[in-house]
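== subunit A ==
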Amino acid sequence: MADYLLQVEDLTVKFGGLTAVNRFNIAVQRGTIHALIGPNGAGKSTTFNCISRFYQPTTGRILLDGVDVTNMPASRMAGLGVARTFQNLELFGELTVFENVMIGAHVHAGKTWGDALSACPASVVDHVERLLERTGLSAYRNACARNLDFGHQKLLELARALAIRPRLLLLDEPAAGLRNREIAALDALLTDLCNREGITILLVEHVMQLVMAISHKVTVLNFGTKIAEGTPEEVRNDSSVIEAYLGQEMINA
Partner candidate 1 sequence: MSDKAAAMLSRSEASPPARWTARSNVSPARIGLLALTTAVLIFLPFVVTGYVLYIANLLLVFVVLCLGLHLVIGETGQFALAHAAFYGIGIYTSGLAGNAFGWPFPMSMLLAGLIAGAVGVVIGAVALCMRDIYLALATFAFGEALQWVFLNWDKVTGGPNGLRISPARLGTLEILSDKQAYPVVAITTLLMLLLTILISRSRLGRSFRAVRESEVAAMAMGIPVRRAKVTAFGLSAFYAGVAGSMFATFSTYIHPDSLGFQTTILVLTMVVVGGLGSIAGAVGGAVVFGLISEFLRQTPSYQEIIYGLILIVFMMYAPRGLFAFIHDKAGRVFRG
Partner candidate 2 sequence: MKCTATRIFWGAALLAAGLAHASSAGAQEPGLTEKTIKIGMFSPLSGANMAYGLDVVNAAKMYYNKINKDGGVHGRQIELVIEDDRCNANDLVSAVKKLVEQDQVFMLNGGSCSAAAVAAKDYVVRSKIPWVMLNASADGALYPPTDYIFGAFSISQYAVGGSVVDFGKQHLKAKKIGYINHDDAYGAWNLEAAQETAKQLGVELAVESINANITDVTAPLIKLRAANPDTIAITTYAKPAALIIKKAYELGITKPIVLTVTGTANLSQLVENVGSKDALKNFYVQDVLADVPGGPKIKWVYDMYKESYPDLAAKPDHPQAYMPYGIAPAMSVVKALTDAGPNPTREKVAEVLRNQKFDSGVMAGPIEFGPNDRAAQESTIYLKFDGSQQTLIPGSFKSLWKYKG
């Protein structure tokens, strides 16, 4: 039996009369990169926000490592080893790069009132410094986050998410807005995280180049329902997927 870190069962989300996601199932295998794709408005982000507990599903269950987290508040997810990034960058703009990542390490800085008031354990600071070094942000350590260029901001968001030391990393369109050469670097980074550190990654993405290159498995959503699932190869050749995307392109055209 496969070892699933994340299972979503029968997820349905309704906004007023609109059904954004309808009886959707997905299971993410531990130690893999799993992509969630689909045309605009397919319900990817909604699903994603349900998993990270920012939205409350109408019905359905979310299991993390077999534990039901459907009613868990969003702020508890980090403590359970779930980290996420945001589609439209949500950095702590006025704070320094270092502080941004330190806040990522929030859940590792102790729980008691004493911990809350005392300086951070050295081990945590060390970890943050190492992350900065790894992501090449050390030089910008004391810069305000909002002053970084877009590429660095994306990188900082990733570093901040990694400071949680996640088991499951949820990435919302990590490649959006990046240039080709930057996407290639991201490709390398994500593969590295998965392979070397065993972090399970679920990403929502529009950039097929990235999805097809690194995903172990791809799930395709359209109009809130799953229309296909499989390896990148399988999905690419799935007729319903092609149809869905063609429709989209015709609308866009």
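Just so we're on the same page, contacts are C-beta pairs under 8 Å (C-beta built on N, C-alpha and C of every residue); 3 or more make two chains touch, one makes a residue touch a chain; residues count from 1.
Candidate selection criterion: all candidates are chains of the complex that A comes from, given by their letters.
Bear in mind that the values here come from a model prediction, so they are computed numbers and not experimental data.
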Which of 1 or 2 touches subunit A - same complex, any copy: 1
Residues of subunit A defined as touching candidate 1 within the complex: 52, 54, 73-79, 83-84, 86, 90-96, 99, 102-104, 106-107, 109-110, 115-120, 134-137, 139-140, 142-144, 147-152, 154-155, 160-161, 164, 178, 181-182, 184-186, 188-189, 192-193
